[in-house]
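Apart from one protein chain that is not included, each protein chain of the complex appears where it belongs.
Coming up: chain A.
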Amino acid sequence: MSDTPESTDQGIPAPEGAADIIETDYEIGQDNFEAQIGPFGLDVHNPVFAISGAVVIAFVFYTLALPEQAGSIFSWLFSFATKTFDWFFLGAANIFVIFCLLLIVTPVGSVRLGGAEATPDYGYAGWFAMLFAAGMGIGLMFFGVLEPVYHMAVSSPLGVPSPFDADGNLIPENVDAAKAMGLAATIFHWGLHPWAIYAVMALALALFSYNKGLPLTVRSAFYPLLGERVWGWWGHIIDILAVFATLFGLATSLGFGAQQVNAGLNHVFGLPIGATMQVLIITFITAIALVSVVRGLDGGVKVLSEINMVLAAALLIFVLLVGPTLMIFSDFASGLWNYLVDLVPLSNPVGREDTDFVQGWTSFYWAWWISWSPFVGMFIARVSRGRTVREFVICVLIIPSLVCVLWMAVFGGVAIDQVLSDPATSQVKANVIDSYNPPLSLFAMLEGLPMSSITSVLAVVLVIVFFVTSSDSGSLVIDTITAGGKVDAPVPQRVFWACFEGAVAIVLLLSAGGLSSLQSMVISTGLPFTLVLLVMCIAIWRGLQAERRL
């Protein structure tokens, strides 16, 4: 890099230092279509914007016009992906974890994202809040109670038997092992593996954008393999697939989230459960998201993520204090220990006998995390400039995993305690084991604690805020990809995507089975993206080696 001209030394936060810029003739935005539609400006990538939009609309219409056919095709695709390729998902996820751990301990960990002398864009608190809220926030609310109890009593991971017999009577000698496995299996699904998946995607995007100077879109990570072809149809397809997975992933989870909020509102305030209510909830969530979208990254998503963290911490501390505190601490320690002990057998991709657990849960989760990785990875990349690779991986892999262990130990631990100490009256047992009612599981657990009317309201608010954050950050990500990596495209475009996402969620919600069939479709995109991520590991390694040689 040449000497800094005298007049530019003000304004830039720090000199950028050495970085290995990839020389390409491609100019960001060169394929963009700029126009003025009515009063609003438009600056979008041609053809990624148009095709993504058209494909999304086509899929929604198809699902509405032929719901049964779509349902059966998508669910076949889903079970084909998760059942036939369970070994592939499990094996690949293990590779991602090992790869990330290697990045921490090898010398390439010292490479800094954004050039040797770049400084972090965000402080630790804001950065962590954002990556955590984008990464799994809402899932913790949905599965924090459900999964530990379910794995303890129903799904028998690694063949560990249930503590209940067929008639629902407790079998005392099974209790300890089942309890340990319930927590360990849940932590397994929310610990190192998902975060390693996100870390690989995010690191690839951040490295190729901040250090190599390529646009902030998914295709850029393929430059080392595809070369200039990445700006053509190969790249278009990769980006369209990423938009597709992100938009449908968000729309379907917005739809399911509306059902959980509805269940919560019904539980707390007795409001009716039904489509009208859920449409109102989606509209409400989208409206708040729009306010945040217009306020931008620092004024919107960052503030929301910090609110999330504070509310989630408040709920966590409350449950920790009013629940059996000592038992929760021992659950945390034993959960972590059992997780580490069972990590290898649980992540073993071949020769498993607990196929229901492996295919129904683990393989499903891995496909799910992977299909979400373009969205979460893009967002994490956007806010991670200035961190070293080592710092990045520790903060994206290790710390969130520990937070998840704590969360599961608290919520799952209390729920398991409620189920085992008083099976006859436990609401959790009624809603998870006796009947399967996921949206209510969290509220059922809170019911067993003091001040449940207050905490349930807090839980509903938290679910809503998590969704607003997802909708906002999702619009940001989709807009960046469909604008060919431009982050300064006109704001109305983000507004468009946020509204579009809400509209898709409403349409799918109103059609019978539309949500679940498209969710199956989205999770199936995990299969091609697993290959994408494996390729990214190679690209990251090569890219980091080149940085090290500077």
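We take it that contacts are C-beta pairs under 8 Å (C-beta built on N, C-alpha and C of every residue); 3 or more make two chains touch, one makes a residue touch a chain; residues count from 1.
In this text, contacts and distances are computed from a predicted model.
Student: Hey, which one's the missing chain according to UniProt: "Nucleotide-binding universal stress protein, UspA family", "Glycerol transport system permease protein", "Sulfur dehydrogenase subunit SoxD" or "Phosphoribosylformylglycinamidine synthase subunit PurQ"?
Tutor: Not shown, but named in UniProt as "Nucleotide-binding universal stress protein, UspA family".
Student: Write down which of A:56, A:70, A:133 or A:214 is the residue touching the left-out chain.
Tutor: Missing-chain contact among the listed residues: A:214.
Student: Determine which one of A:298, A:356 or A:422 touches the chain that has been left out.
Tutor: Checking the options A:298, A:356 or A:422, the one contacting the hidden chain is A:298.
Student: When the complex is taken as a whole, what residues of chain A touch the one chain not shown?
Tutor: 1-2, 4-5, 7-8, 10-13, 15-16, 19, 21, 27-30, 38-40, 114-115, 121, 209-210, 213-216, 294-300, 382-383, 385, 485-492, 494
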